[in-house]
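One protein chain is absent from this view; the other protein chains keep their places.
Note that the chains are named A, B and C in the order they appear, and that numbering of residues resets to 1 at the start of each chain.
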Amino acid sequence: MSGNTFGKIFKVTTFGESHGPATGCVVDGCPAGLELELTDILSELARRRPGSGGASTTRKEDDNAEILSGVFEGKTLGTPIAILIRNKSHNSRDYDELKDIYRPGHADWTYEAKYGRRDHNGGGRSSARETAGRVAAGAVAKRLLAENNIFIRAWTAEIAGITAPGQGQADFDLDEAEKNNLHVPSAAVAACITEKIAELRLAGESAGGIVACTVTGLPAGLGEPVFEKIDALIAGAMLSLGAAKGIEFGSGFASARLLGSESNDTPLPCDLTNSKKISGGGGEHPAGFGPRGFGDRGSREGGLFPKADNVLPPHVPQLLFASNRAGGVLGGISNGAPLEFRVAFKPVPSISKQQRTVDRSGVLRELCVKGRHDICVCPRAVSVVEAMTALVLADLLLQQRCVRLFP
Amino acid sequence: MSGNTFGKIFKVTTFGESHGPATGCVVDGCPAGLELELTDILSELARRRPGSGGASTTRKEDDNAEILSGVFEGKTLGTPIAILIRNKSHNSRDYDELKDIYRPGHADWTYEAKYGRRDHNGGGRSSARETAGRVAAGAVAKRLLAENNIFIRAWTAEIAGITAPGQGQADFDLDEAEKNNLHVPSAAVAACITEKIAELRLAGESAGGIVACTVTGLPAGLGEPVFEKIDALIAGAMLSLGAAKGIEFGSGFASARLLGSESNDTPLPCDLTNSKKISGGGGEHPAGFGPRGFGDRGSREGGLFPKADNVLPPHVPQLLFASNRAGGVLGGISNGAPLEFRVAFKPVPSISKQQRTVDRSGVLRELCVKGRHDICVCPRAVSVVEAMTALVLADLLLQQRCVRLFP
Amino acid sequence: MSGNTFGKIFKVTTFGESHGPATGCVVDGCPAGLELELTDILSELARRRPGSGGASTTRKEDDNAEILSGVFEGKTLGTPIAILIRNKSHNSRDYDELKDIYRPGHADWTYEAKYGRRDHNGGGRSSARETAGRVAAGAVAKRLLAENNIFIRAWTAEIAGITAPGQGQADFDLDEAEKNNLHVPSAAVAACITEKIAELRLAGESAGGIVACTVTGLPAGLGEPVFEKIDALIAGAMLSLGAAKGIEFGSGFASARLLGSESNDTPLPCDLTNSKKISGGGGEHPAGFGPRGFGDRGSREGGLFPKADNVLPPHVPQLLFASNRAGGVLGGISNGAPLEFRVAFKPVPSISKQQRTVDRSGVLRELCVKGRHDICVCPRAVSVVEAMTALVLADLLLQQRCVRLFP
Partner (left out) sequence: MSGNTFGKIFKVTTFGESHGPATGCVVDGCPAGLELELTDILSELARRRPGSGGASTTRKEDDNAEILSGVFEGKTLGTPIAILIRNKSHNSRDYDELKDIYRPGHADWTYEAKYGRRDHNGGGRSSARETAGRVAAGAVAKRLLAENNIFIRAWTAEIAGITAPGQGQADFDLDEAEKNNLHVPSAAVAACITEKIAELRLAGESAGGIVACTVTGLPAGLGEPVFEKIDALIAGAMLSLGAAKGIEFGSGFASARLLGSESNDTPLPCDLTNSKKISGGGGEHPAGFGPRGFGDRGSREGGLFPKADNVLPPHVPQLLFASNRAGGVLGGISNGAPLEFRVAFKPVPSISKQQRTVDRSGVLRELCVKGRHDICVCPRAVSVVEAMTALVLADLLLQQRCVRLFP
């Protein structure tokens, strides 16, 4: 069936096999009048691209995206935005010997079990290459969110058991996360992980890790009960990423061991007259958060909801909370606090160390996956986590326009 | 917007506020010809119902469900199956004093922030009561899965930090999980947790916990890349549950600390001629798993895919794996191994201990939530976790009929 | 599959077999805060109910609808609105002899060809009874449209070749269409048709006819290119009605014989400063059109778009046209002129005259359909045509909130 479309109003369809002619996406449902330039997309694709060092592959992905439709004189038309990204790495000879072998930890066999056939070159559609279309679409969503003063920041929180400082800790440095190839928010920890990765590469091994993500400026009210709650949609979006094995919001799995009185975030008394000014959708961003200068350049004309005051119904007070163990979600609806979640990724399944597997005839085979693969997906997953988050939020932001009689 | 429908082919729409006239569901897309009786639904609703002891509330939920349509002479017609469950607890006077107060950890304020208004009686649509419709729909899905020899078993894996034995451990007893009110797969641990819960109740506290779920008999090939992968859909389904804060598949968060060679599950050599007989969809179930004698009574006429041989394309070998760190999913597609995941739940936010909060005027209020609330959601979440899993799998099973030219 | 849901944002799912326990609907996506009372629904159901005379059956359909959810203290909550209508005519013994016979012109055989089985009592889901759920849902949609000063009026334009006066003709009397059971906008023509129907009834025959529909107050801009144009959605909605065999908009089939210069509606010069005041969404309704005093009581608080000025972007002039051959649609988008279309219905297939058909064994059978069936569907179709139109427009009205960056 057709599982390549994401979203309800702000909808994205991606296409493309890893070593076919092209990958890309069609964004349908982006409102008309949004400023959008090719550089908005290129800058996001650049972040996703394998770095020259660190945990990444050295495959050259020179993503020369092209906007085929939906944008006219620098602004969206309200019609579908098709974005084309040509594949440059066509050297499929590399994969000939994998034609009849099922690589452990990969989807080679499950694709055949499902469809009866697969494109064995570079993993076809199950390749991480597929996420290029998501990132391109996410760039459009980020532009829409930026107009509303909503910004998404993801970073590498842990690789191979080495943990970066957490948000709120003294040495947590989000600007640093944009500087190093690993997207680790600490230069010292990044160095430490780099060393570990070199070691693993020599050993023919790979590593798992955790990506953390925080959204600031999010107004309260987003998320559609009961099946399309904001956390349900984010969870679905994250688990749609290749190597993701888990997600948690706020206190997450640790919540299971808290008491009720520890888990509840206490609402703070507020002055009704002034409270609206602090509201999400128009507020200040914590240090390090907010616009980053890539595709998410800020709002220029006031945004979708011109004034933050319009976000909450007039008779409802703006609540603030003494803590954020909920991770910004109550009953599946954003509560105005930062949306916070963490995604666990398994190690890259392609390792050069010898492994046992079977071929198409069911016969035992020994396999060393050649080529220069990533050691850990996290550094590159950072931009994809942001992109998928942006797609969810752009869609919910528009959906929220329809839930009240008087918007 | 309209977030009350789940699924694409096997679709469910739920309705109903906690203390309104009724809750229920409409199941659309269930194939014609499925045997379905009211008792299939009642038996699942009975499992969800608060127990007389243990961690549960003592609210009387005498669920007298009625099938309004879609079933004729004991079999489904292929038309929508509407199921009505009248609410018996209408004593909404209980909630009058909560009309203007936002309970901490609840969705009271976020519903108002979103819709501008809410039904304050018992949480309205954000109440756990809403899951009755899900469980009723899940019962229909379970019947469809049972026809295909697919069975779902969830249990309480942990409450308040007290962990039950895990699957594979000597003292893991799934039959026991059906006997005690806590759905804990060990009588000893159940006793221990019961004691802890009594303690928490006295202290006016509540507890979080973890529910584990395993699906056996699942054929390889289910899940729709790239956005509707089987784990993505399950994750979305689970995080749509009220108090869920995280989910992990297979090794889950622990995967982040494994090496590649540890994380990959090794495929086993197989004899092509015989392998199909072991396949999911027609295989044996591990001890304790399989049909439970509730609504998931087994297949009587051969099931959707009459022979397991038909599930895999004729030229694709049936693979088995030496381990299941993947939790039964590769590339978002089931690999024939049991589907395994764990869901973390936060403590019930309604506690009788005094808490600080605010009211509609933003003024500080002290609150003790009265009434007999659950201490931990896990025991009752077990049936809802199963129901949501059944909804995902029934839908994917039907979707899989459409992905190959020659089914 | 699941074809029982209609709409994208304002979504309706209907359920129920003709002689099962109940029919009804779930409306999901109706904005919160809409005033809605049970009488709004009952009054629409009353219009659909078979009259005591005229072309209608005498089956007693005493529709005691019940709102099960989604409405609290007289206003919608933003949650699903479930409406239950119990079936009173359970006397299914009437249909026993039809169990194994395929009635000509009915869906008896095609339901079996599709699903492998059917509920033979009164046509099951293929019965006109199914439309009760649509009319109930349409009543909710009409309330939403009335808040925006949009009103829908359908009437019987032709039965058995006898045509009523057309809109714009001197003797066209829309108030009369509400008075007579046939919904014919002329007392004289109604009398004439009544006579013809009596004749047909005696002869054991039935008749076809045409229903016309006009929507006034519709703002320009509704309809979603390219597949969900306003006329595409209306056409799909109308052909989903049992006996509908054709639809045409504006000049319709006659357009095929017009010249380009005759077919184009000429835009009129306008004074930019004042033009917005005449706009759809806030304008005057032609004599006889507008609110009718049933469920579509008018707007009380200013409607979804509080001022008509807000409907058009500030820099776009309000256009008026010298004619309306387009029927209110240009490029699939409403142009502010009245939406006008006509639907052709075939004769009721149940006739008492003897017909030849076959039974389940393929054997020739003679059949006289007993019972008191409608002679022509048109009089009852009027309310269903209005309901389906309301569902399309309510959905498009909400969708239009999402198409521009600055609404």
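Here is the rule we go by: a residue touches a chain if its C-beta (ideal position, glycine included) is under 8 Å from a C-beta of that chain, and two chains touch if they have at least 3 such contacts.
Worth saying up front: this structure is predicted, and the values here are computed from it rather than measured.
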Visible chains in contact with the missing one: A, B, C
Candidate in contact with the missing chain, chosen from A:70, A:138 or A:349: A:70
Contact partner of the left-out chain, one of C:143, C:183 or C:229: C:229
Positions on chain B contacted by the hidden chain, ascending: 8-9, 29, 31-34, 76, 78-79, 144, 147, 225, 301-302, 304, 306, 398-399, 401-407
Chain A residues touching the omitted chain (full complex): 1-5, 8-11, 13-17, 20-24, 26, 28-29, 32-33, 66-70, 72, 75, 77-82, 84, 114-119, 124-125
Residues belonging to chain C that touch the chain removed from view: 1-6, 8-9, 14, 102, 104-107, 109-116, 125-126, 130, 158, 160-161, 200, 205-210, 220-229, 231-240, 242, 244-253, 255-272, 275, 312-313, 315-317, 319, 325-327, 330-336, 344-351, 353, 355-358, 360-364, 399-400, 402-404
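Throughout what follows, only the chains that are shown with their structure count from here on.
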Classification of the chain A:chain C interface as same or different, half of numbers criterion: same
Distance between the centres, which are taken as Cα means, of chain B and chain A, whole angstrom: 26
Averaged-CA centre spacing for the pair chain C and chain B, given as whole angstrom: 40
Whole-Å separation of chain centres (CA-atom averages), chain A against chain C: 44
Of all residues in chain C, the ones touching two or more other chains: 8-9, 29, 32-33, 78-79
